[in-house]
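So, chain A:
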Amino acid sequence: MARSTDGGLDTFWSAVSSRQAVSALTLSLWTSLVVAAVNAVAGTATAWVLVRDDFRGKAVLNALIDLPFALPTIVVGIILLALVGPTSPVGIHAVATTWAILLALLFVTLPFVVRSVQPVVQELDREMEEAATSLGASSATTFRRVVLPNLVPAILSGAGMSFARAVGEFGSVILVAGNIPFHTQLASVYIFGQVESDDPIGAAAVAVVLLAISLIVLVAIASVGRWGARHER
Partner candidate 1 sequence: MISVDAVTKQFGEFRALDDVSLDVHEGSLTALLGPSGSGKSTLLRVIAGLELPDAGRVVIDGEDATAVPAQRRGIGFVFQHYAAFKHMTVRENVAFGLRIRKRPKAEVTAKVDELLGIVGLQGYQSRYPAQLSGGQRQRMALARALAIEPRVLLLDEPFGALDAKVRADLRAWLRRLHDEVHVTTVLVTHDQEEAMDVADRIVVLNEGRIEQTGTPRELYERPANGFVMSFLGPVARLGEALVRPHDLRVTAEPREGALEAMVDRVVHLGFEVRAELQLADGAPLAVQLTRDDAVALELAPGDIVWVGHTVEPVQPVAA
Partner candidate 2 sequence: MNVDRRVRLGVRTLVLAYLTVLLLVPVGLVFYRTFEHGITPVWQAITTPAAVHAFWLTLEIALIAVPLNTIFGVVTALALVRGRFRGKVAIDAVISLPFALSPVVIGLALLLVYGRGGWVSLPFQVIFSLPGMVLATIFVSLPFVVREVVPVLREIGDESEQAAATLGATPWQAFWRITLPAIRWGIAYGVVLTTARAIGEFGAVSVVSGRIAGETQTLTLLVEQRFQNFDLAGAYAASALLGVIAIATLLAMTLLKPRKDQT
């Protein structure tokens, strides 16, 4: 971190505010936010189904949720390339598009919200829901007013971790993203490029910004965690 200010604050600022750097950071930011939001919904639904529902193969599916954790990121890249690249069996050619980036990020962040919410759903006091029903609430209302508020801390925590992971993701996007500056170049790829072109200071500057963003998110997650704990009976 100190190295990035080696050339003084001016160098830092010019490195960070170069149009390419800004573009890369912006892309990383908004794609990660989208992915975190999608995960918040899909992950919660998945956690719910895995805990409350029952069907053949549920145990296997439950185990597979952790697959993105276990797979090396570069392998994820190869996998997605096979799906949306030139040899795609379903005729999708999405390499070097933001869709490819979103797909990659969704894959690697899949487990975060699911695994964060699952134990909470598991521990939910069914009697709360039964009380709501006995008082006349429909399922949707019960879910919205009784269940969801209890899940929110876990959802936020998982979404936060999704975001932190997505914003720095490298291995899975480097193949499918196409790395077109200003269009599909993520911050992590930009940093890598700067290192390869022998500008480690410039790279460090952008890295610091990325680091700051991640840290802010982590601190926010921790605060949410404490807020959630205070509401525990």
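Things to note:
To be clear about the criterion, a contact is a pair of C-beta atoms (placed from the backbone, for glycine too) under 8 Å apart; a residue touches a chain by one contact, two chains touch by 3 or more; residues count from 1.
Selection criteria: all candidates are chains of the complex that A comes from, given by their letters.
These figures come from a predicted structure and were not determined experimentally.
Contact annotation for this complex: of the listed candidates 1 or 2, chain A touches only 2.
Of all residues in chain A, only 1, 3, 42, 45-46, 48-49, 52-53, 55, 61, 63-75, 78-83, 87, 89, 103, 106-107, 110, 126, 129, 133, 139, 142-143, 147, 161, 164-165, 167-171, 174-175, 187-189, 191-192, 195, 200, 203-204, 207, 210-211, 214-215, 217-218 touch candidate 2 in the complex they form.
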